[in-house]
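One protein chain omitted, others in place.
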C-alpha cells in the first residue's frame, strides 16, 4: 500500500485549518518549501507553527495570512535579516508567539513523542519567558535540589519535513548532514507526518545504508517526490540556499506591493513545483548555480 | 597532546576502587572485554557497574570479586543462559542490585548527562521496583495528569567503551551498527571516559565520515588500541561472538574449579591482550572463525 | 497467499510449531512488532505472520533493525544476524522509545516471564526476598516499561507448571492487572495482558475480574491437566474448545523456511 501521493493531495488530506504544524526549518536551511507553497495555494487558515528557528518559510506563511500563532525559539533569516512580514504580523497582533529556549522546545516535543506530561529543563530559569507561558511551570526537585522548569508536552497535528530520499512506505533517508530537531523529534511527536523528498527510490536502495534511514515508514502518512523541494533554502549536501532569491524577498518584504508581486510570481502564480522551478530560472540554472553566496 | 596510552595505564589512572563504572555491554555483544580483564588483573575492588544488559563481562567481574553493586535492566548471556557467578554472588549477598527498566535507566543517565535532578518515565508504574528504590519517586504532574516516576540523576565515575576506531584526541567512530545506550548516553553522563578501539587512526581518516563519529574527543580521557578488544563478545560488523568460548564459560561457571581454571587460562594468566589472543587461539584463528554460531 | 489457509490441519506438528502459529494470529497486517532477546517463539511467529496473513506486518528486530530479511531464525534474537539486512537502524537505541512510548505505534509486545500470576503480573527479578533472594532472575529490562505504558501484552510460556504460572508473583517486575478488577485502570494505566500461550493451553483474562481464563487447550491436553499445572484456580466458562492446530503449510513454512535450525525449540524443557 503505497503512501506516495501529490503535494496537493498530501496537504489537502492531512492539514486542516487550525492545525498545529511542526515545520522543518532553520534560518536559511532545509525547509519543505514546496509544502509551504502548497499551504499558501490552498488558502489554509489559522495554522499554528512549531519551529526551532524559522526562516523564509515563516515569513511567506505570515505574508499569506496562513498562520495565527507560532511556537519556537527564533525567527530570522540570519544574514538576510529579520523576517519582516512575520514581525509586522506579530506587531499587529495577528500572530501570537510562544517563545521558548531550545531546551524548552526540545522538552515540550520530547514529552509529546514519549507520552510524558512534561520534561524538565534548567534553561530559562530567571527569565521573563517563564512568567508569560502557562506551558512552563517551576516545580520542586523531589530529590532536594533547587526548582526546575517543567515543560508541558506538545503534540503537533502534523509535521512537514523534506528529505534526500524516501521509499513508497515512507521510510526516510538523509545524506550525512546535521539533523536539526525538526527531524530528530518533531515527526515523532506529531500525529501525522508528511514527507517531501528529492527522490523516491526502491526500498532496496535504502537497505544499502540502513544507518542513513532516520524515520521509519510506520510513522509517515504521505510521501511526495519533489526535486529541489527545499529551494530557495539550502539542502546540504545537495544544494545551498539561493542567496539572490533571499535578497529579493528580504528587500521586497519591506514593501506591500513588492511582497504581493513576489508572492504572485513565485508562489500563487506557479500552479505546481514544475512551474515554480521554471519561475526561478529552471532546473538547469539551479544545477549550475553557485550556492551559499550572499 | 595525545590521549593514547596502554590499557594498564588507562585503568590504573582512571579507575579507583569503589568507583561506579558504566560498562558498554549487551547479552553477548560489544563489551570492552580487554578493559574488563584489566580491571580483574589490577585487582580492583568494590566497583559498582552500570549496564543496560550485562553479559559475560558482568559474570567475570563477579567471579573475580571486583564488583559489589550493579545498576541495570538485565544480566543474561541470552542463549548461553543466566550469568551463574553473578547470580551466585547476588544470592550470597555480595552484590546489591538496583534493577531498573530500560526507560528508567535511560532517564537516570540522561539526567546525569544533562545536569538535571531527574527525568520522568511512565515505565514501572505499579511495579514493586519503585518501592524498593529510593532513586525512583512518584511525583505529581503539574499540568493535572496522573502521577509519574521521577528517576534521579546518575553520574558514573567512569565509562568504558569499545569502538571501531578513534584518533589520538579521543574522537571515536563506529561502523554502521546499533549503538546501545552505553554509547548514546553513558559516556556523556560519566565523569571520565576510557575508549578502547580496534584501531587508532589519523584524524584525517575520521574526517572522511564525520557522521560516523559519535563521541567527541573533548569528553574522552584515554584511548587505547586493542584489536579484538571486544572478544569473546561480538563486535558487529567486525566480528561475531565466540560461541565456543561462551559455552566453555557457561559450563565452567557452574563449578568453582572450572571457573578458577578458566580465569587463570584466559584472564589472569595472559599478561596482556597479545597473550590473551594467543591463549584463545591466535589472531589467525579469530580471523578465520565462523562467528555467530551456537 | 491463501495456500496456508486452504492447507489441511497438520497431523505431525510439534508443540513449538503450534505455539508459533497461535502467536502469529495476534498480529494483523500493518501492525508493528518488535522483539527482545531470547525470543525465538515470537520471532518465528512474526516471520510466519509475514509469510501468511500479515505480509505488511512491520517488524523492528531487536527493537533496532527495521524490516529485516534474515535467511532464518538465527542463534540469537538480539544480535546482528537478525537485523543485518534492514531498511533502517534505530541506530541510537534511546530513539526506540520515541516510537514505543507513543501510544500510536508498536502497540503489541510479546513477553516471556519466569513467573506469571493470575492477574498477568510478571516477575523476572527475584524468587524470594528482593534484598536477600533465593534466586536472582535476569531482570525486568524493557518489560518493566511495557507493562506500564499501555501496551497489549502477549505472554508465551513453553513450560507451563505451578512454579511459572503462580497465584501471586514473588515480586512484580512488570505490571499486569495488579490486584485485579479496576486496580490497573485506577492507576491510569491502559492496555495490559491480552493472552498467554503455553505448551498446554491458550489463556486470556476475564474482562471484569481480570483473572486468567482458559480459552482453549491444545489437542491431547485436558482442562484438568491444565488446571493441575497452574498455581491457582483458572476461570473456566462452559465447554473449553481445542486450540486450532497449524496447517500443513504453516508447519512447512516454519520447518523449512523460517526456522530450519529449530531455534524455537530451545526454550522448552528448562
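Labels A, B and C are assigned to the chains in the order they are written; within every chain, residues are numbered from 1.
Simple rule for what comes next: a residue touches a chain if its C-beta (ideal position, glycine included) is under 8 Å from a C-beta of that chain, and two chains touch if they have at least 3 such contacts.
Just so we're clear, the structure is a prediction, and the values are computed from it rather than from any experiment.
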| item | value |
| --- | --- |
| Listed residues A:35, A:75 or A:280, member touching the removed chain | A:75 |
| Options B:18, B:210, B:256 or B:271, residue touching the unrepresented chain | B:210 |
| Sole residue of A:39, A:100 or A:267 that reaches the chain not shown, by the stated touch rule | A:100 |
| Interface with the undisplayed chain - residues on subunit A | 26-29, 52-53, 72-76, 78-79, 82, 86-87, 90-91, 93, 96-97, 99-104, 106, 110, 121-129, 132, 145-147, 176-181, 183-185, 234, 236-237, 240-241, 243, 292-294 |
| Contact set of subunit B toward the excluded chain (per top definition) | 1, 110, 113-116, 167, 171, 185, 188, 191, 203, 206-207, 210-211, 213-214, 216-219 |
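Criterion: only the chains that are shown with their structure count from here on.
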| item | value |
| --- | --- |
| Subunit A and subunit B: spacing of chain centres that average the CA atoms, whole Å | 39 |
| Shared-contact residues (touching 2 or more other chains) in subunit B | 121-122, 145, 176-177 |
| Subunit C, residues touching no fewer than two other chains | 65, 89-91, 97, 101, 149 |
